[in-house]
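One protein chain omitted, others in place.
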Amino acid sequence: MATTIGIWIAAGLTLFIYSFLYKDNPFYKFAEHLYVGITAGYWLIYTWAYTIQPMLLDPIIKNKEFILIIPAFFGIIMLTRWFPSISWLSRWSIAFTVGIGAGLGVTGSIQGFILPQMKSTILPLTGFNFATFNNLLIVFGVITTLVYFYFSKEHRGVLGKGAKIGMTFIMIAFGASFGYTVMARISLLIGRIYFLIFDWLGSIF
Amino acid sequence: MKIFEKLAHIDRRFIYILIAIVVIVPLLLKPKLPIIPTKPVKDIYEYVENLPEGSNVLISIDYDAASMPEQQPFLEALLRQCFRNKIKPVMIVQWQLGAPLGTQGLEKIARECNAVYGVDYINLGYRPGYVAQMVGLGREIRDYFSMDYRNVSVDSFPIMKNIHNYNDFALLVGLEAGSTYLAWVEYAGGRFKQKIALALNAVSAPDAYYFYQSKQIIGLVGGMKGAAEYEVLENKADLAVAGMASQSYSHILIILFIIFGNIAYFVEKNRKKKEGGK
Partner (left out) sequence: MLKSKNIPLAITFIVGLIMIVSFFIPHRPFGDIETISLKWYSIIAGFTMLLGVDSLLGLHFRKIKRREETWIHSIVLIAGFVLVVIAGVWGTVQYGSAFDERSFFTYIYNYFIVPLQATMFSLLAFFVASAAYRAFRARNVDAALLLITAVIVMLGRVPVGELISPYLPRFTDWIMEVPQMAAKRGIGLGIYLGALGVSIRIILGIERSYLS
């Protein structure tokens, strides 16, 4: 019974959102605001259940890990942003999190992306076969794309020609991305229509 | 030529109706279309197929309901393959709004395959701060996941007895809807040399081909089509395969829209040019 009511609620909310396709209306606005409010509540419960309780309260109370009072302090002073007179305290928490992110980012970006990607661009260009043609295209494509985004010098002469070729590769990449984006959006629509036909209408007929 | 003028300014709601029809009708008629698995998808399938019995696979749920039709079918196909080969999935979550989807998929397939929680699989739930977690998992998983998703100590489950860090996972499979996969490749792959397979939503999939070419990931499943290929490999057609007909005809319709739109544009342009010439 609860499942049936739930399916009808889900179908109703789905149709409320789709009513926007005809024109903006109170049903759509109701569904939109309900979504935002429910999601915010969901985040709050999650924060309590998976951060504050297991990572802070339980270790402090059950395992006497009192050192965790320090991150608790940093977390609480993050919330001083609500009070203009003491909002400067929140900078300390932000500085900590940004520092961690920046520090990890320096080593992560070099080891995890820059070096492996550069290494994989150094490809064999000998031999007269399709693999060599592909390798040449990859090397050429990477270099000319980087040239296109080099704005410290005016795009004239060799640099200009390189940038133009890079633009061609970029257009191919964006075309492929557009094709995949269309695929993604249609997939989402298929998912909802599948629910409406087989789960909702299927429960009636 | 006036017809092109009219077509160029057609009400967009007519376009919406056409798209809806082209999605609904194939779902009802269910035409059979060939789905040929591509190499990036086959590579993941064969890798998992060749894992020894008892291997642990870390599955990261990094998507939410917005990507459910693309990721959920792949998750279920992967889990069926894991349980069939007696491989043990360990689920973690980086996107809170996806956690129940991961849980539901895992429990559904576990019931289907008679898998026992805590012995054959486990769900560790969500923790915030994904970058810190990805680096921290290189040392000890219990630093972040000392409890499972129901707040029960992980040490009370046999599956977790010999699981401490990435060394104890044969594979990490990230089901991705955003850019979390970049961090997996950077930290888990780059720093700890963890073998990674990615299932990306179709919006992000083109951006991960360079990881596949550089062998930073062992394979790549892109969107609902990739999920359909995996279902075909696993011999269990489900939502993804069912959706391929609608996907195909919608793409053809959108291509026709692009062609007609451009024809109308060029006809209009030529007409204005001629009128301007007069």
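Each chain carries a letter (A and B) given by its place in the written order, and its residues are counted from 1.
Criterion: a contact is a pair of C-beta atoms (placed from the backbone, for glycine too) under 8 Å apart; a residue touches a chain by one contact, two chains touch by 3 or more.
Please read all numbers here as calculations on a predicted model, not as lab measurements.
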Have a look at A:Ile61, A:Val106, A:Leu125 or A:Leu201 and name the one touching the chain we're not showing. A:Val106
Using the definition of touch stated at the top, determine which of B:Ala99, B:Met160, B:Leu175 or B:Leu233 touches the missing chain. B:Ala99
Touching the hidden chain in the full complex, which residues of chain B are there? Just list them. 10, 12, 15-16, 18-20, 23, 33-36, 38-39, 64-66, 68-69, 97, 99-101, 103, 107, 125, 127-129, 131-133, 135-136, 139-140, 143-144, 149-151, 191, 206-207, 209-210, 212-213, 225, 244-245, 247-255, 257-258, 260-262, 265
To test your reading of the contact rule: which positions on chain A touch the chain that is missing from view? 2, 6-7, 9-11, 13-14, 17-18, 20-21, 29-52, 55-56, 67-68, 70-72, 74-76, 78-79, 81-82, 88, 91-107, 109-110, 113-114, 117-118, 121, 134, 137-146, 148-149, 166-183, 185-186, 188-189, 191-192, 195
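Definition applied: only the chains that are shown with their structure count from here on.
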For the pair chain A and chain B, the C-alpha centroid-to-centroid distance in angstrom is 14
Counting only contacts in the complex, chain B reaches chain A at residues 13, 16, 19-20, 23-24, 27-28, 66-70, 96-97, 99, 125-128, 131-132, 135, 144, 146-147, 151, 182-183, 185-187, 189-191, 201-203, 205-207, 210, 213-216, 222-225, 239, 242-243, 246-247, 250-251, 254
Chain A residues touching chain B in their complex are 21-22, 39, 42-43, 46-47, 49-51, 53-55, 58, 100-101, 104, 107-109, 111-113, 116-117, 119-120, 138, 173, 176-177, 180-184, 186-194, 197
